[in-house]
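A single protein chain has been omitted from the complex, and every remaining protein chain is retained in its original position.
Let's look at chain A:
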Amino acid sequence: MRTVTIVGASLAGLHAARELRAQGFDGRLVIVGEEPHHPYDRPPLSKDFLTGRADESRLALTDADETAGLDAEWLLGVRARGLDTRGRTVVLDDGRTVSTDGVVIATGAAARRLPGDSPAGIHTLRTLDDARALRADLSRGPRRVVVIGGGFIGAETASSCARLGHEVTVVEAAPLPLVPQLGAPMAAVCAALHRRGGVELVTGTGVAGLRGTTAVTGVDLTDGRALPADLVIVGIGAVPNTAWLAGSTLALHDGVLCDDGCVTALPQVVAVGDVARVGGARTEHWTSATEQPRVAVTNLLAGHTRTTARPLPYFWSDQYDSRIQFAGRYREGDTVQVTEGEITDDGAPGESGFLARYERDGRTVAVLGVDRPRAFMRARRELQRAEGERGERAAAPAAL
C-alpha cells in the first residue's frame, strides 16, 4: 500500500494518521479536511471555550513537532465530493482527485438543523466556527436564550450560557431529556441540574416554528406557548456525513456500514468515528473516535479483518459544575440503583456526587457517576474486565 487517504481531519482522522505511522506505514499519507483548521478537540467547545475559560490554543490536537513527524499532505478547507466504486480515487469539491490505495473515512457527523431558512441569532454547536459565532453573539450583553434539545450538547450549552449570565430556557420534545441514554430515574437527576443551575426546562412539547424575519425574536411551541428569544441554539442531534459517498459501492445506512473491525465491503476502505456504523452500531463518542482507528488501521494494512474491537462505550458530560460519566450499555428494562453517595431531596446529586449501577439478569451492565470520578473509574474498569472475560468465553468455541 503506497498511498493512504484519510477523509476527515477530525479526532478520529488524526488518530488514524497516528496509527498508520505507528504501525509502520511509510508511504504517502493524504489528509483531507472540509474545515480550514487542523484537527481540534470538540468537547470544550460547548464548555470552557464557550465561557471564555479556554482559548483556541487549548483546542489543538497536534503541534508542529507531531505534524512534521506525521509527514502528511494536508488538504484543508476542501470537502471530498466522491469516492469511486473501487475506493481508489477520492474526488474533491474543487475538482482535484487523489489516487489512493487505501481510504480511511472519518468525515464525522453534522449538526441536524431545523427545516427552513434561519434568521440571524440561530446557532448550532458542532464546529469551531459554530462556537466562535455563538461566543461572539453571547458576548453582546444579556440575552434571552432558548436551547432546543435537552441532550448533552443542549444541556452543556445551556449550562455555559447560564454561567455567562444569560436567561436560559431548554425545550425538550420528550417528557424528560436523556431517557434513551440513561433511563428515566437517572435522566430525572440530570434534569434537576438544570433547575439547580437556574435554567428553565420545558418538556413534552416540540417546536412549531421560529419568530422573526431578519433576526429571531421567539420560538413557537407546539403546545401553543411562545418563548421570547434573542438567541436560539439548536441541539437536536447530528447526521453522519455520508452524502459524498453516494455513487460509491459502499453500503450507507445512518453511517458507513462496517464490520466489527471498521472494514467496509471494500477491504481497502475503513471507517472510524461518528460516521462509522461499526458492527451495527454508530457511537458519537469521543472515546470511540480515539479507539477505533487502531483496529481500523491494522485491518487496512492487513488487507482484511484481522482484529475486531467492541470497546465498552464511555462518555462524559460537564454541566452546571457537575461531571457526569457513563460507561456500558443501557437498555430499557434495566434496573438502576445508587450504590455510593446520594441523591438529595430536590432530586439532584448530593454534594459528594453518587455512583449508580445498572443491572440486567443479576449482572452490572452500565455505571453512571456524577462527581464521583474515583468510584466511577473503578466501576468502569470492573465492567471492562467482565466484558472482556465474557468476550473471551464467547469467542472460545470459534477458536477451537
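Operating definition for what follows: a residue touches a chain if its C-beta (ideal position, glycine included) is under 8 Å from a C-beta of that chain, and two chains touch if they have at least 3 such contacts; residues count from 1.
Simple rule for what comes next: contacts and distances are computed from a predicted model.
Enquirer: Under which of the names "Type I restriction enzyme S subunit", "3-phenylpropionate/cinnamic acid dioxygenase ferredoxin subunit", "ABC transporter substrate-binding protein" or "Phenol 2-monooxygenase" is the non-displayed chain listed in UniProt?
Expert: The record for the missing subunit names the protein "3-phenylpropionate/cinnamic acid dioxygenase ferredoxin subunit".
Enquirer: Hey, which of A:43, A:119 or A:350 is the one touching the hidden chain?
Expert: A:43
Enquirer: Among A:119, A:313 or A:373, which residue is in touch with the absent chain?
Expert: Candidates A:119, A:313 or A:373; residue touching the omitted chain: A:373.
Enquirer: If the missing chain were put back, which residues of chain A would it touch?
Expert: Residues of chain A in contact with the hidden chain: 18, 41, 43-44, 48, 61, 63, 66, 286-287, 290, 316, 323, 325, 373-374, 376-378, 381.
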